[in-house]
Every structure is written in structure tokens, then in C-alpha cells.
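With one protein chain removed, the remaining protein chains of the complex are shown where they sit.
And then chain A:
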Amino acid sequence: MMSNSIMENSTLIADEVTVRFGGLVALDRVSLNANLGEVHGVIGPNGAGKTTLFNVLCGFVKPSSGKLTYFGNEVKTLRPEQLSKMGVSRTLQGLGLFSRMTVLENVMIGGTSLTKVGPFRSLLGAGATVTEEARIKDLALSVIADLGLSPFTKRLPPSLPYAIQKKVALARALVLSPKFILLDEPASGLSNVEMDELGDLILGLSKNLGVLLVEHHMDLVMRVCSTITVLDFGRVIANGNPSEIRANPIVTQAYLGEDVTI
């Protein structure tokens, strides 16, 4: 068990992480420190390495060098499915939903590692299969209800509006009650009203867990984030709270161009 003192300072830390794809340095000694209870934004121009950083944090990409620490444990070598069980959850750019499965099934997939019923017992349909299924279903339904998705439980994702589908993807990432959730461009394709709603939702989430946010919509980022890390060409060029980032001339120059103010 983890001691309380570690739990209090619990963080998801990337320390001097470097990722190389052949000759290309996608991330160059990037460090990031995400805390529970806050929204940490990651911004930067296209190709800056934001999604690569997310891929490192959730285990899809193994860093060439550097350390990845989660609750004080080194997790660099863990696979995405293992990290997901430990409480690092994420959404994908776009949707990443299972298009031929209902909304309920999609969300239930998020809780798949909650049951220890193995595949061979599934074949027999023993009693445990039923109770465990009912348990995951209840959990999925309550997350669905929290996000206001109850009317769509039996629908297939492609038949739903884009904003609803994005919420389904979020619901799936929330079923396991993650400690950290990585949101990769959650606002893309949303209207202004929907984006405001999303902002409220993210702030609501951050009360209980750590949120990492990659996003291009500056209004949203400035509104919800308490810390922002700015990447450019795979390097961290700035790190600070929204007003510091706004005032940082390096950021405005490198990222937004000289004449633009935010």
C-alpha cells in the first residue's frame, strides 16, 4: 500500500523524457508534473509533440530516455492496458468509439478490467459471469447518467450527434475511476455552446482527479487550466499558469506569431 504522504503529493511526472522516431526527435527532454485536482494543459503548434507526450504518458510510446513516474513508481515499461488498470485513462483524438456496439457496451468496455472472470469461465456462463456483468453494467449506467447520456444507452455511436459521441468516449474513460485522465483535443468539432459545457465538465472532473488536456481552443485552455506546458519542436518552451503563459513573449512569438494577443 502507498503511504498517505505519497498520496498527498501524488503526481504523474515525466522527467526529461526523450522520444526519437528514427532521426526525428519528437520529444526532447520534456518534463511535466501533473497533480491530482488540477487541470494541466499541454499546448503548442501542430507537430510540437503534444500527442506523442500523451502517448508516452499512457504507455503507447516507450521513451528513448527519461523517467516516467506515477505515484512514486517507475512506469516507463508498462503497456497501455496495464496503466489503464492503474488509473491512467485517456480519450483519443477524434472519437475512437466502437462503432458497431451500443453506447452502453462502449462504456462497459471501459470497466472491462474490473472483473476477474477469465475467458474460460465466460465459456461456461457460470454464476460469477452474471453478477460481475451486472456490476459493470450498473457502474457504466451510473457514469452514463452522470454525463446525461441515459437517453442514448441503446443507440449505436454513429447515429448520434458528434458532441454526444465525444461524451460517450469520455464516459468510457471514466468508468474505471481513473486518478488521471488524458483528454486529447476534447473540444474539436464542438460548437461554442458545447465547448462551454465541456469546460464546466472538465472543471467538475478536476475536483476528483488530475486532468491533462491537449487542446487547440485557447479560450477553453485559458479558462480551465491551472498550469499550462507549452511545447514547440518537441521541447518545453514555457510552463506556468494561464496569465504567465499569456504574458510570456516566447510563447506568443513561437506559438501564436508576433502580432497576435491572447
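By definition in this document, a residue touches a chain if its C-beta (ideal position, glycine included) is under 8 Å from a C-beta of that chain, and two chains touch if they have at least 3 such contacts; residues count from 1.
Operating definition for what follows: contacts and distances are computed from a predicted model.
Peer 1: Under which of the names "Ethanolamine utilization protein", "Electron transfer flavoprotein small subunit", "Part of AAA domain-containing protein" or "Leucine/isoleucine/valine transporter permease subunit" is the non-displayed chain listed in UniProt?
Peer 2: Going by UniProt, the chain not displayed is called "Leucine/isoleucine/valine transporter permease subunit".
Peer 1: Using the document's definition of touch, tell me which of A:49, A:63, A:210 or A:242 contacts the absent chain.
Peer 2: Missing-chain contact among the listed residues: A:242.
Peer 1: Where the complex has a chain not shown, which of A:65, A:99 or A:253 is the residue touching it?
Peer 2: From the options A:65, A:99 or A:253, the contact with the absent chain belongs to A:99.
Peer 1: Per the definition of touch given earlier, which of A:139, A:187, A:230 or A:251 contacts the omitted chain?
Peer 2: The missing chain is touched by A:139.
Peer 1: Touching the absent chain: which residues on chain A qualify?
Peer 2: 38-39, 58, 60, 79-81, 84-85, 89-90, 92, 96-101, 105, 108-110, 112-115, 117, 119, 122-127, 129-136, 138-139, 142-143, 146-147, 172-177, 200-201, 203-209, 222-224, 226, 242
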